[in-house]
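Right after this comes chain A.
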Amino acid sequence: MSAILEASGAAPGRDRGGPAQPLLSVTGLVKHFGGRRDWSGKRRGMVRAVDGVDLEIFKGETLGIVGESGCGKSTTARLVMQIIRPDRGEILFDGEAVGSPALGLQDYRRETQMVFQDSYASLNPRLTVEHTIAFGPWVHGEGRRAAVARAHDLLARVGLAPERFAARYPHELSGGQRQRVNIARALALQPRLLILDEAVSALDKSVEAQVLNLLLDLKAEFGLTYMFISHDLNVVRFMSDRVMVMYLGKAVEVGPSDVILKDPRHPYTTALLASMPSMDPDNRTEEAPLFGDPPNPIDPPPGCRFHTRCKFAAPVCSAREPGLGADLGDDLVHRVACHMADPSSGHPGAVAAMERA
Partner candidate 1 sequence: MAVLSDIRIDTVAPLPARASRGYWGSVLRRLMRDPVAMVAAGVILAIVLAAAFAPFVAPGDPYKGAMLRRLKPIGDATYWLGSDELGRDMLTRLIYGGRLSLFMGVLPVACAFVIGSTLGVFAGYVGGWVNMVLMRVIDVFYAFPSVLLAIALSGALGAGITNAVVSLTIVFIPPITRVAESVTTQIRTRDYVEAARVSGAGAFTIIRVHVLGNVLGPIFVYATSLISVSMILASGLSFLGLGSKPPEPEWGLMLNTLRTAIYVQPAVAALPGAMIFITSISFNLLSDGLRSAMAVRA
Partner candidate 2 sequence: MLLYTLKRLLYVTPVAIGVSIVCFLLIHITPGDPLSAILPSDAPLELQMQMRAAYGFDKPLWMQYALWFWKVLHGDLGTSIATGRPVAAEVLRAVGNTLILATVATLIGFTLGTFFGFVAGYFRDSWLDKLASALSVLGVSVPHYWLGMVMVIIFSAQLGWLPPTGAGPGGSSNWRPDPEHLSYIILPALTMSVIPMGVISRTVRALVADILDQEFVQALRAKGLGEYGVFRHVVTNAAPTALAVMGLQLGYLLGGSILIETVFSWPGTGFLLNAAIFQRDLPLLQGTILVLAMFFVALNLAVDVIQTALDPRIERA
């Protein structure tokens, strides 16, 4: 039995790059949707969903991705998962380019899996739970009986007793149970990277807590790496080692989660944190942290995309777009895309911010 599993590449020797090599390394990811060509042939009116994103996920960590609706986090997830084709950009998995001869798409699909937000829509209403989970292994060559047996074992691991749940249909399960099935399905192919796209957003709070704890257990048990997308900052704080904040298709800050969420360096991150209303009646949130309307992803502001809503905007902010700066030297990599963090930018607040650091 274990011979099958060994042959499928599940042996411990799958780690090719060693601990220092990021499991996932993405550079220059771009995806534009829609738009039409105008008379000059240029495309206009496209939604720049993801507009040049770099990210790295190290082995064994959880990278949280946060941002408002429409910032591009779900699109990023789908691009990494190769459900959508990127317009530009390179994705390296454990040092090998996805789609290259060294790592074909089919093999990549065994290494990376995704759990979707809508637990009901992500399950085929006509298949029983065990068949849904067994589908992946079966497609990759495992025999039907063996695949179903594996499904049963995974059900047990996610806390659903196989003898009660295996032959059920999705409509016979609750939201939390369905999401567990989704997790089991994702694990069936023994991936190393799991992308969780708002996986707990639709669940009741108590159920959400259970599922989050399950995810932590599974991560420890199987040595997984997570990319955890959410709009809920508390959940992200709980789950992630590092956090990446996205705004209008670009990453604006990335760093250790406790650092970022306690002492953010980017004005948007500060505003996002401040937008969580305070629970302390003596310390009420008085004013809205952000002003202005969220700008149009079709026509983002020039220069720094956030400058139209930023308290600290200076002339340089509408002139030049800040890239994700150099490592600010915390104990895990921490980078900010803001002129204030770059002493050479010419932003009046830059030096003061540097002194504060």
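We adopt the following convention: a contact is a pair of C-beta atoms (placed from the backbone, for glycine too) under 8 Å apart; a residue touches a chain by one contact, two chains touch by 3 or more; residues count from 1.
Criterion applied: all candidates are chains of the complex that A comes from, given by their letters.
From a predicted model like this one, the values you see are computed outputs, not experimental measurements.
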item	value
Candidate from 1 or 2 that touches chain A, complex-wide	1
Touch list for chain A against partner candidate 1, complex	1-2, 5-6, 10-12, 81, 83, 105-106, 109-110, 113-114, 116, 118, 121-128, 130, 132, 135-136, 139-140, 146, 148-150, 152-154, 156, 162-164, 166-169, 171-172, 182, 185, 187, 189-190, 220-223
